[in-house]
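Right, I'll just put the structure down here and ask away after.
Only one protein chain is missing from this complex, and each of the others stays in its spot.
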Amino acid sequence: MIPILLLNGPNLNLLGQRQPEIYGADTLADVEDRARALGAELGLEVECRQSNHEGQLVDWIQEARGTAHAIVLNPGAYSHTSIAILDALNAFDGTVIEVHVSNIHRREAFRHRSYVSLRADGVIAGCGVQGYALALRRVAEVLA
Amino acid sequence: MIPILLLNGPNLNLLGQRQPEIYGADTLADVEDRARALGAELGLEVECRQSNHEGQLVDWIQEARGTAHAIVLNPGAYSHTSIAILDALNAFDGTVIEVHVSNIHRREAFRHRSYVSLRADGVIAGCGVQGYALALRRVAEVLA
Amino acid sequence: MIPILLLNGPNLNLLGQRQPEIYGADTLADVEDRARALGAELGLEVECRQSNHEGQLVDWIQEARGTAHAIVLNPGAYSHTSIAILDALNAFDGTVIEVHVSNIHRREAFRHRSYVSLRADGVIAGCGVQGYALALRRVAEVLA
Amino acid sequence: MIPILLLNGPNLNLLGQRQPEIYGADTLADVEDRARALGAELGLEVECRQSNHEGQLVDWIQEARGTAHAIVLNPGAYSHTSIAILDALNAFDGTVIEVHVSNIHRREAFRHRSYVSLRADGVIAGCGVQGYALALRRVAEVLA
Amino acid sequence: MIPILLLNGPNLNLLGQRQPEIYGADTLADVEDRARALGAELGLEVECRQSNHEGQLVDWIQEARGTAHAIVLNPGAYSHTSIAILDALNAFDGTVIEVHVSNIHRREAFRHRSYVSLRADGVIAGCGVQGYALALRRVAEVLA
Amino acid sequence: MIPILLLNGPNLNLLGQRQPEIYGADTLADVEDRARALGAELGLEVECRQSNHEGQLVDWIQEARGTAHAIVLNPGAYSHTSIAILDALNAFDGTVIEVHVSNIHRREAFRHRSYVSLRADGVIAGCGVQGYALALRRVAEVLA
Amino acid sequence: MIPILLLNGPNLNLLGQRQPEIYGADTLADVEDRARALGAELGLEVECRQSNHEGQLVDWIQEARGTAHAIVLNPGAYSHTSIAILDALNAFDGTVIEVHVSNIHRREAFRHRSYVSLRADGVIAGCGVQGYALALRRVAEVLA
Amino acid sequence: MIPILLLNGPNLNLLGQRQPEIYGADTLADVEDRARALGAELGLEVECRQSNHEGQLVDWIQEARGTAHAIVLNPGAYSHTSIAILDALNAFDGTVIEVHVSNIHRREAFRHRSYVSLRADGVIAGCGVQGYALALRRVAEVLA
Amino acid sequence: MIPILLLNGPNLNLLGQRQPEIYGADTLADVEDRARALGAELGLEVECRQSNHEGQLVDWIQEARGTAHAIVLNPGAYSHTSIAILDALNAFDGTVIEVHVSNIHRREAFRHRSYVSLRADGVIAGCGVQGYALALRRVAEVLA
Amino acid sequence: MIPILLLNGPNLNLLGQRQPEIYGADTLADVEDRARALGAELGLEVECRQSNHEGQLVDWIQEARGTAHAIVLNPGAYSHTSIAILDALNAFDGTVIEVHVSNIHRREAFRHRSYVSLRADGVIAGCGVQGYALALRRVAEVLA
Amino acid sequence: MIPILLLNGPNLNLLGQRQPEIYGADTLADVEDRARALGAELGLEVECRQSNHEGQLVDWIQEARGTAHAIVLNPGAYSHTSIAILDALNAFDGTVIEVHVSNIHRREAFRHRSYVSLRADGVIAGCGVQGYALALRRVAEVLA
Partner (left out) sequence: MIPILLLNGPNLNLLGQRQPEIYGADTLADVEDRARALGAELGLEVECRQSNHEGQLVDWIQEARGTAHAIVLNPGAYSHTSIAILDALNAFDGTVIEVHVSNIHRREAFRHRSYVSLRADGVIAGCGVQGYALALRRVAEVLA
């Protein structure tokens, strides 16, 4: 089993509670359970974490150096403001797939630019929580 | 079987011949064959077309009204310059998934903005030609 | 009878089918029939054409040199992106009236600028499909 | 007879005296006489007013609430600078048609943006003083 | 007694020590004491918290969902840079009043834009520390 | 009793008639009556005036020099376009509190900048017509 | 004696009372008296007027057509916002000299652009109230 | 003889008919005849084509892969808007020389940027139709 | 007699030879002769110099420290590009009057900004070569 | 011995491990050891800390008030996004020297602006890890 | 023989020594020798000069008035910053051909705009040092 990291950023712990007409009824726990299950099918051991703290996310990305082969990351609002997360990802050698539940290009202008996209190998947006599953499939393909 | 349309825009007929270190060795015919096969598994009848002509793409998108339930579209360079394609998509009621083989956010600045993203339900970039497969999975999920 | 050309650009063949709450229930055929009839009243022979292809519109504008005395043109989405159409119009000596069914100034920012307005003698927007009739009246006045 | 208001803004009292090669030889009195006559034909009672004062125009637009069914307005230079007129129009429920004698899109850049266009139902520019007549026809159509 | 939350962001723990000619001589403790007292008069139970950490503020705003009826928030410097706080507030259903001790519009350009203002129901700036009291009065009025 | 001036700019005479879902059902007369009553409680003699004319507002602000100790001002649309009002306020030595009934930061982009905020001592926006009362309380505090 | 018009815009009636360290101790009456006296020496009959109303200034400029040979104009804050005054000046055939008491290029950015400068024949700024005298000398030279 | 392609874009079929004071009296046929003749002298077999259609130009550039050693291209208005042509040229390995009959840098701002220049090896502008001859000389030098 | 410096920048040695319809028929020698004569009347000893070299102008401005009481400067094209001249002027304590023969605000956009205006006490533009005389009168007034 | 604080921001704990061709082979521990040794020579007691958390850095800067005489700070990616750190530094009275190991002006555009530079007394960039030593020398000079 | 001037600006004296993979191995002396030889064939007497000083180039362009019939000019870095050279060229009546050895449109953004192009009759870029020869051919054609 290949270890990978699935990271969620600020406010994604509210999945399923916040604007379900947009984000759907699945909670973060549901999403993480399904990610772990699909990962197992694909030969991936998926470690799941979430934080509202920019510095915590930087710490975890650093720790993934040498332990995880890929990071699937939904940086939430930090996508648009955090160069620190970008720098941490630049120091990580594995595959990075960026996921957004909604299509950020159809929302406010300040959500259109993502610093993380400057480093990500792949970007998947607007596919709902299925985006996490698609990202895992991509990781499996790349690592194969 | 649910009919859907897979459209490729300008220069994508050169897939496999142009910059294989970026785009891979698969030709457009390979990509379309695999899309039809995976579509069959997922209950989708995938019609494939490619053109270098903006107006031709508009024509096909209009014809898809009433016949196809979804469009998977790689608009190539027209992503960044064609409001006409955006308008045609706005007149289409089904699901639209936009695909880019490379991560356009890591290329020149004029490739960062996509008019098509303003209409697309989902956007997948930087996952190589696997992006077409991921898009079909998303279509199957939405139509289910 | 004075010959004039009435040109419609991309997606306007969908008039009456697309967003009728905005564009009304009249089809392009209805619009063209009424334009020919009103033209006849005003002493104008109105030739009507539509295309989704930028190059086709350029071809027709060039052919109008020496045959038509005026062009009534709804360039649709090409208003905002086509310098080629602007150049073709610059090579045409007759009167040019630009028509938009909706008020483009109340829509997305990228629809606010029209290259065609840099050449048009008159611009009519937001008067619904009646805009074509108003444009013909203007042409008749100018040619009188 | 349906009452409507025809408003002209700053410097339009100079029509016929200022740059006749652009604006023609008709004076404002001529324009208003013809507007009243055409209005009568179309079943419209046209009240005509002109002022160089922004506040005066705001006053008149407010007074039109409950008395006039439509406003035909050439805001002159205030098109480009007056949010106060825009706000007054936003408080008016009837139809608003904006008229410019010249094609403002072919003049200096600071004349390209019109605040009034954000509220106007229709916009007619570059049709000379005939633009007022075209606007009245549009009003008659909408009110019918 | 209705529970509400009074949040202060980075560097506001230095109130009374930093630039007293601008911010006055009151400490944060003074401000919070007076806020609790005035809250009691107005029927509000005011819980006061301060942090220099963006993620901590997001956590607290999330916890306020279901417990507090309103948030009075001085986001300090995070006003201008934190979309994460904006998103957290978007997930909170109660009233939000934004407070700035100084008039941010008279300071450096990068302090003129506040993401929080995109969500706030009311904004009070440049009223000194009295701004907190005015905000509480507003909350009492809204909740009454 | 300390004399102060409460000024309202263009279109605010329509309060209670225009968009009551936004501005509430109170008329300007109601607002002014309550302002005078609250002023009396707080030891302030509140003189109330409204005009749609930019120049009239400048005149009144100039006259307030030497007679009023403070100005509470809702400049309406002139907030965004009038440097003349800003200059007049710069020549006034007393306290200036700017009021907006709605939160201008959540409206169109051209309403985000206020010239008056460059001079105002306090700014209150998005508190409904209660904003006038909060402003009077602030004035009373400052003058005490 | 050649008739000319000396116009002052908003807040210039406060000359000598407002910021004398910048504008000096001379009142507008002093300035106008000296202008009339110097005009007499130079063969010019100087008519002096001031208003805080944009529309009033437009009216006066229009009236000057056919009566005055030149206009010396300090448009105050309307320099930066009034296209209406620019248009009125464009309809005036005589000489126009623009005067600013202070050097507007050393003040806030929004005072750097003057619409009036697009029409003025000469511009004099930062020479204090002497600027009016220099402008009259220039007028006398041009009319000679 | 080395095969090369000479391509002309939209509206260049009007050479000699449109604005001869700018473009000269030579027709496109004249230009192409002389190009073939000079090419023969220099050892180049010059294939000449023109189209108003963006997609057609893309098709031809793609076909030139493997058959032509160089492309001399006047993209006309598509220089400024077509990323699709740029992409097609990026897939062509030979020499590319861009020609403009007029000096595009002395025309409207939107003609100053050329996407094609990002790929072209050489750019020649403002040398009239002689520019084609100079381009051929450059091609001969490079291929020698 | 008070010593002052009159400096002219690049291309002003061509006065009288270049575009006389704009700049008049006077040569630089004529201008300097008249400046010396008027200076003598006003009690000023006017030293005149011209250079096309930016560094030479910086040298002369530095040398004027301690010897000249004022500088009248027409920086020509360096107005718009030279921060070095601005810095040299910032190190000069006397009066600085900037002169432009033409009204730079009516020319190309890149001539609208002058770095020198950020330091100049007074600015005179568009008064022809009489501008030098008006500047000397201003200097005499200030030094008196 | 004078106490000073040496702070490093996000990702600088990876010094020596990340891109050694740019940042060199020295680890953060090496850098801190050498800083303490050089500090001792210069009479400075250097306290060293590093964090990936913006709020933690704000906390430490606040604690330095009253204890440290100077701060040497490499804010890493927060240089470009953190107004909170700027505000904390604005509340610190001692000397602040900003250090960047690489020359940030030669990297991506979003790294060119540093909020910290708005407060720093000195800025040293592109001198490698020697930059810390140069900063300590500057601190010693200023405190002497 | 017709006299013409070939001017080279800053750093072009380093031709052949600086980045030969871009600029080739030819020195400036080689280029000038070949230019004189080719000029002689074409009936042109070519005077060659180079300077790193902006003012010197202005001086030489001025001297060419009345002596040279054309100027071939490679302004180097001054292309992008010198309005003074543009002004000098505007005072020259003959033909001006601008040459750049490399294709400036493929280099940094600040090299894309050339002031000199606003005046040049022809522009040749990216043809290596052969560009000088092509420019001489153009001059010969124009003067014939």
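When the chains are written out, they are named A, B, C, D, E, F, G, H, I, J and K in that same order, and each has its own residue count from 1.
Simple rule for what comes next: a contact is a pair of C-beta atoms (placed from the backbone, for glycine too) under 8 Å apart; a residue touches a chain by one contact, two chains touch by 3 or more.
None of these values were measured; they are calculated from a predicted model.
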Absent-chain contact - pick from K:D26, K:E54 or K:E98: K:E54
Omitted-chain contact residue, chosen from I:M1, I:I22, I:A40 or I:A91: I:A91
Contact set of subunit J toward the excluded chain (per top definition): 97, 103, 105-106, 113-114, 117-118, 120-128, 130-131, 133-134, 137-138, 141
Residues of subunit I in contact with the chain not shown: 53-56, 58-59, 62, 65, 81-84, 86-88, 90-91, 115, 118
Missing-partner contacts on subunit K, residue numbers: 9-11, 13-14, 17-19, 51-56, 76-78, 80-81, 108, 110-111
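Throughout what follows, only the chains that are shown with their structure count from here on.
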Both-way neighbours, i.e. chains that touch subunit I and touch subunit C: none
Contact distance in steps, from subunit B to subunit E: 2
Subunit D-subunit K separation of Cα centroids, rounded to whole Å: 55
Averaged-CA centre spacing for the pair subunit J and subunit B, given as whole angstrom: 48
Residue numbers of subunit C (touch at least two other chains): 53-56, 81, 118
In contact (per the touch rule at the top): chain pairs: A-B, A-E, A-J, B-C, B-H, C-D, C-H, D-F, D-G, E-F, E-J, F-G, G-I, H-K, I-K
